[in-house]
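Written below as structure tokens is the structure these notes are about.
Note that this complex is displayed minus one protein chain, with the remaining chains in position.
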Amino acid sequence: MKHWHDECAIFGIWENEEASRLVYLGLYAQQHRGQESAGIVSLKEDGRHVHHKGLGLVADVFDEAGLDRLKGKTAIGHTRYSTTGSNLLSNAQPLTAQLMSGPIALAHNGNIVNAEVLREDLKNKGSIFQGTNDTECLLHLLARHPSNDIVKCLQESLPMLEGAYSFVLLTHERMLVARDPQGFRPLVLGRLGKSPVVASETCAFDLIGAKYEREINPGEIFWVDSSGEYSVTSGEAKKNLSQCVFEHVYFARPDSLVFGKSVYESRKQLGAELAKEHPVKADVVIPVPDSGVAAALGYSQESGIPFDMGIIRNHYIRRTFIEPQQNIRSLGVKIKLNPQVAVLKGKSVIVVDDSLVRGTTSAKIISLIRAAGAKEVHVRIASPPTTGPCYYGVDTPKKEELIAANKSIEEIKKFIGADTLGYLSTDGLFKAVKSNSSKYCAACFDGKYPTKIY
Amino acid sequence: MKHWHDECAIFGIWENEEASRLVYLGLYAQQHRGQESAGIVSLKEDGRHVHHKGLGLVADVFDEAGLDRLKGKTAIGHTRYSTTGSNLLSNAQPLTAQLMSGPIALAHNGNIVNAEVLREDLKNKGSIFQGTNDTECLLHLLARHPSNDIVKCLQESLPMLEGAYSFVLLTHERMLVARDPQGFRPLVLGRLGKSPVVASETCAFDLIGAKYEREINPGEIFWVDSSGEYSVTSGEAKKNLSQCVFEHVYFARPDSLVFGKSVYESRKQLGAELAKEHPVKADVVIPVPDSGVAAALGYSQESGIPFDMGIIRNHYIRRTFIEPQQNIRSLGVKIKLNPQVAVLKGKSVIVVDDSLVRGTTSAKIISLIRAAGAKEVHVRIASPPTTGPCYYGVDTPKKEELIAANKSIEEIKKFIGADTLGYLSTDGLFKAVKSNSSKYCAACFDGKYPTKIY
Amino acid sequence: MKHWHDECAIFGIWENEEASRLVYLGLYAQQHRGQESAGIVSLKEDGRHVHHKGLGLVADVFDEAGLDRLKGKTAIGHTRYSTTGSNLLSNAQPLTAQLMSGPIALAHNGNIVNAEVLREDLKNKGSIFQGTNDTECLLHLLARHPSNDIVKCLQESLPMLEGAYSFVLLTHERMLVARDPQGFRPLVLGRLGKSPVVASETCAFDLIGAKYEREINPGEIFWVDSSGEYSVTSGEAKKNLSQCVFEHVYFARPDSLVFGKSVYESRKQLGAELAKEHPVKADVVIPVPDSGVAAALGYSQESGIPFDMGIIRNHYIRRTFIEPQQNIRSLGVKIKLNPQVAVLKGKSVIVVDDSLVRGTTSAKIISLIRAAGAKEVHVRIASPPTTGPCYYGVDTPKKEELIAANKSIEEIKKFIGADTLGYLSTDGLFKAVKSNSSKYCAACFDGKYPTKIY
Partner (left out) sequence: MKHWHDECAIFGIWENEEASRLVYLGLYAQQHRGQESAGIVSLKEDGRHVHHKGLGLVADVFDEAGLDRLKGKTAIGHTRYSTTGSNLLSNAQPLTAQLMSGPIALAHNGNIVNAEVLREDLKNKGSIFQGTNDTECLLHLLARHPSNDIVKCLQESLPMLEGAYSFVLLTHERMLVARDPQGFRPLVLGRLGKSPVVASETCAFDLIGAKYEREINPGEIFWVDSSGEYSVTSGEAKKNLSQCVFEHVYFARPDSLVFGKSVYESRKQLGAELAKEHPVKADVVIPVPDSGVAAALGYSQESGIPFDMGIIRNHYIRRTFIEPQQNIRSLGVKIKLNPQVAVLKGKSVIVVDDSLVRGTTSAKIISLIRAAGAKEVHVRIASPPTTGPCYYGVDTPKKEELIAANKSIEEIKKFIGADTLGYLSTDGLFKAVKSNSSKYCAACFDGKYPTKIY
């Protein structure tokens, strides 16, 4: 299922003998946030950096010898999901440069919405850009700043950026993180022994046995060096935060805490609210695996209708998999998902999914469910209709490809071939995450974009 | 979790324009049965064979160009899980040879228990063996048979083999399959349009849209050539069959029919029987994913205790994963499985798994579940204690490594750190698969080996 | 220049701590005899073999780790130039098998002319062949021999082979070499410290600092084991030997001794005889590099006409080189060879080459020499017209592609665009190698094939 993709994960650890291997693990645990490229930069005792980046999954980019070369007790890393087809490696992060004050490495989750404006201005002044990504702008702003004090440089450069950013930086003496004042993307602080660790999601802490301490606050710059740990506010945190509600709907791993809340619990609650809003008589509730499992459980528990695994997912999917040619492909979606006659035959079925993008995949799944003998197919979507693209670090289709931006719910129901179709309301969405629109960005659902769009 | 492994899957299709691509898909769907190597042999119109084999997953071994070279309308394939470390490629299947009657290719799921005896005899007579696997014996028996009629060769050679075999063979004019008279391993016949297809499991038929027709019977030789489809009995089918009950417990994909029964339904029923035999008061039933999911659902539905996903599985696992040099506690398990505080904290938890091999993984999981805040941990195993190795095509540890062969249930409970531990009884096992000991081999549970052991 | 190719080199060393690395060097020095594949088999102290084979040049097939795995103090190796396009790796040597007496490895330079006859007979008896090469026949003959004494097996099997063979074999306790009774291909014995070494050419001894002792005699079996060194005659050496004269003309490295004579000296002498037979007035003698250099020097010294490097050869040629498409290619031969205006302009030029196969390359070279300003171009070939293919281990074009088999010398002169053309006579050829037709096979020149042709 061609889904929306979060564009990145970041990770960093300060002063641990196994720094680069722990970053490797931290990225590995966050692999779902970016599968196109991975990179690690470490800080050696002599104040120099070592870096390694490559295209592919974390486990493919790094080998033993590669990690051994990443010497030093402090390291940061990044995984990226990229939309641009060409020249991917020059966009892989962490980005690196030599400033007058020494080496710098920079990794970013989010998207700077005024990057093109900044870029043109910087190029006019003679800056040479290597890649096409928005992150490189900050590197040039820092390089051009007259001060040698990186914190000062950051404090005075970050306010020039609009949009979403959770940054981790590494200099010759410091590891720093910064989160935009609206708090679009998650960023958390933990501890392994005495070492501070930072990550996009807490599941990275779980893997290495680090303890979660707190979120990095919107607008906060936090850093650590040999003299201690520090925190300042760069831009003042906005009153109305813009935390991405889709992290709870789909992006984050269910076993993570995001914006201080269990993602799995949020998803079960989304399912429960959905059951309240769109009840229907049926024999069984089944999820579209894996993304719909928690919501389907919530729906089942709220409604009392039994939960079952009516669709089995094949987990051996590889990038190198060769898609069948058209004459075989008519049943394409079965490569990942196989509905089971034993569960579905003669049943009235509620199918729960997290969201619905183009509708083509859902149409195929429903047709397979019917082919497996289901009597009725009731589709329930655990989020509102997605009517707009995201500009804050998510790879989304264009508006014209979003089915809910172009068809009524009745039309969508017909298109996907469901007997009934129910979407969660925006109210239900905020209820499920126990918050309201002043804390979250739900622009992809409600069109209320919290920044200027360029 | 280092589990028992089935050693192979086979697949074949007769007369389809896309033969090699369909075999690729058929192997892909059966990837869970063997991840070490994969191979395909196709039959060109001129009666010659083309073959390609390699180490690794199906999606890694074959690329577009490789499939394009596998011309012809008929093809067979194989995936292998191998235990021998050295020289893997020469053991990869299908094995191929030039007989006087023309080329032959052979793929095997199972294990010939008298292979060493046959091998020594053949070497004494001057046969040169390329690999170390048992399958090669049949190739030499066929090569030395004076007849040019492959069916006759097979009929007279198969009785010399003892043990487990589901074979698929390809000559210059025929595709043949054969299953041993005790029916150890599954083997099914389906149809795609008019083309006969054969596979180890029906999930391969689902993926390509073929229809399941029937099992190949124990003792049957079935073949197809340009003149039609034929079936003969080689060895008479034994009265007491030895179908592998562990296929239902763990090996097969839940969405397959094996020995004529839905694996998913069997597993739910194993969980239901387990709930009857070992009830306990608790707040939640959680599976060890993915293998325990169906049994946990069965346990939950029978007991009325809510089902939840208390452990999240990471599906980005790669073979090349690199561990840190210092120990991170239980890292190996955590890479795959992450228990969730949000589900487990303060709860009395029933953990359901399909089986228990060495106990070390269970011990780590239980400790992680406790660390996530569970109050009580009740372990329920949806099969009897595994007390003996398998000699019929399954990669099992030695007896001294099987915890249930060496410790009492009380000792195992302590070793894994559970509050209570319950195994399904052998009776419950047969009840769940709606059969009795005259149809199944359960030697790994009850020690009743249905053949001589060499 | 698409030249004739020798098909193989062999090498072996007994009891040296660095055995596999010395075989690597021995193959490296003989790389000119075969660039398609390379392989080494070593004998460990426990009597078991380790082997590694691959496609490509020696330096590409082996890396440090690969050589480290080839443990043991004795090892043999092989490089191959192969004509068959498909399935190359299964034809790479040394071939290996398990005999009743233990492991055996076998490497071969030459060609068994009755291989197809032997092969059909062996297949009829049930032997399974892995590759398509002639060498495998000997392996099956040895496997089927009732004796466990390898020397006896060899003595009784070799007489069944007709044609050209220089073999090296390795068992669990012995290294053996054997050369056919007609002595087609070279095979030499040397010594490094106390360790016997065997090779196809002496240049392999020079590289590792071993001393040349003698040729392995036609019809000799020589072996070494822990008890000493032994030699027996298998087939009686023929009175009329058939040593390949083309080894002196082109195949062997100029710095080798072959059949007891310096190849470089032979080539200079071929040039000197050529000058005597075909004198012409000219300003300069130039070679087609590198194969014509020694003969051109001989021609220059005999004639007194100055020698110069009128054509420069580019030595960065790689297999992966991408040939220009037709519109660029008209001047194709320049990729390797570039005639120099500075040497050639206004001059009457004698161009010396070792032999002339299809004539197309010569035609291009001559046209380039004229384009560089040469006034006259006199072509002198340091061997007789090649009128027949070789059946004794050399990759030659078919008769219809050999220009001298299809055109008169006058026609060839016109075809290649020379002002005059002179070939060495067969008498001159034998004079140059200081021998006569009773010692050499010159069938490619005179059509007198010394064996039955199948």
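The chains carry the letters A, B and C, assigned in the order they are written, with residues numbered from 1 in each.
The rule is simple: a contact is a pair of C-beta atoms (placed from the backbone, for glycine too) under 8 Å apart; a residue touches a chain by one contact, two chains touch by 3 or more.
Because the structure is predicted, anything quoted here is derived from the model rather than measured.
**Student:** With touch defined as in the header, list the contact partners of the absent chain among those displayed.
**Tutor:** Over the full assembly, the chain not pictured touches A, C.
**Student:** Touching the absent chain in the whole complex: find that residue among C:Ser90, C:Asn217 or C:Gln301.
**Tutor:** Residue touching the absent chain, from the options given: C:Gln301.
**Student:** Can you tell me which of C:Gly47, C:Pro159 or C:Gly209 touches the chain that was removed from the display?
**Tutor:** C:Gly209
**Student:** Hey, which chain A residues sit against the chain that's not shown?
**Tutor:** 97-100, 123-130, 139-140, 143-145
**Student:** List the residues of chain C that touch the chain left out of this view.
**Tutor:** Contact residues on chain C toward the absent chain are 17-18, 21-22, 24-25, 28-29, 31-32, 57-60, 62-64, 67, 203, 206-209, 253-255, 262, 264-265, 290, 293-294, 297, 301, 306-309, 312, 314-322, 324-325, 327-328, 330-331, 334-335, 338, 340-343.
Keep in mind that, in the parts below, only the chains that are shown with their structure count from here on.
**Student:** Measuring from the mean C-alpha position of chain B to the mean C-alpha position of chain C, what distance in angstrom results?
**Tutor:** Computed value for the inter-centroid distance: 51 Å.
**Student:** How many angstrom lie between the CA centroids of chain A and chain B, rounded to a whole number?
**Tutor:** Centre separation, chain A to chain B: 36 Å.
**Student:** Express in whole angstrom the distance between the two chain centres, defined as the mean CA positions of chain A and chain C.
**Tutor:** Here the centre of chain C sits 62 Å away from the centre of chain A.
**Student:** Do you know which chain B residues sit against two or more other chains?
**Tutor:** Not one residue in chain B touches at least two other chains.
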